[in-house]
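Shown here: the complex without one of its protein chains, the others still in place.
Right after this comes chain A.
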Amino acid sequence: MRLDLRHLNKSYDANRVIDDMTVDFGELRSLALIGPSGGGKSTLLRIIAGLVAPDSGDIALNGEQLRFNEPALRAHRRQLGVVFQAYNLFPHLSALTNITLPLEKVHGLAPAAAAELARETLRRFALADHAHKKPAELSGGQKQRVAIARAIAIKPRLLLFDEPTSALDPEMTAEVLDVIEELKNEGRDFLLVTHEMGFARHVADRVAFLAQGRIIEHAPAEELFANPQSQECRDFLARILRH
């Protein structure tokens, strides 16, 4: 993917969450966004996902300028798979239906084809036995894997993960990180907001450090963690890696 941001701004009331953000990441497969809470990571992910409109500025994904009107945004969202921190499965639908519903209603698949594809995806993540369970009957790790299955079933151009393991205990975190790593090895493009520094370093081609609504620095993963350039990033990593 190619991601190019120009003078991006977003405020909530008086709070400037994205502050004149300009960066061209160039060509890359996987990008991790790290940084302190409130630094603008999730907002940036939501802008890229077409869920939040910036107050001003431009954003281009793979050379295509995002247009922030509803029909264009809907077309944009269809091509992306978003995985949220709180899984966000529909609680009234089974795991299987959570996956088939967008396939049928948004992507126009016939019910049989959608069910087949959903089963195949669930099988892949070892969730076949849980196809007919409601989210309330699944563990956190299982829920998040169903959510990932839902996101990849539509064959997205880009996957967006918004702190996908923040609500999980360590064992389930590993379960979900394994899945993400597998997707990376398959060559899928993704953008990941995470607090798992080890994982970011391991799985992302490039890591960007965000604070106070700006991208302070970005570099290939090894480089950024081994040799952070900015004082903010050094402080942040020192704080977070101390334990």
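The rule we apply is simple: a contact is a pair of C-beta atoms (placed from the backbone, for glycine too) under 8 Å apart; a residue touches a chain by one contact, two chains touch by 3 or more; residues count from 1.
Rule of thumb we're sticking to: contacts and distances are computed from a predicted model.
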Ask   = The chain that is not shown, which UniProt protein name from "Putative D,D-dipeptide transport system permease protein DdpC", "Universal stress protein", "Polar amino acid ABC transporter, inner membrane subunit" or "Glutathione-binding protein GsiB" does it carry?
value = "Polar amino acid ABC transporter, inner membrane subunit"
Inquiry  = Going by the contact rule already stated, which one of A:Arg74, A:Lys155 or A:Arg239 would touch the omitted chain in the full complex?
reply    = A:Arg74
Message = Which candidate, A:Met1, A:Leu28 or A:Leu51, sits in contact with the chain we can't see?
response = A:Leu51
Query = Pick from A:Ala86, A:Ala126 or A:Leu241: which residue touches the chain that isn't shown?
reply = A:Ala86
Ask   = For chain A, which residues lie in contact with the unshown chain of the complex?
value = 49-51, 74-75, 77-78, 80, 82, 84, 86, 88, 90-92, 101-102, 105-106, 134, 136, 150, 154
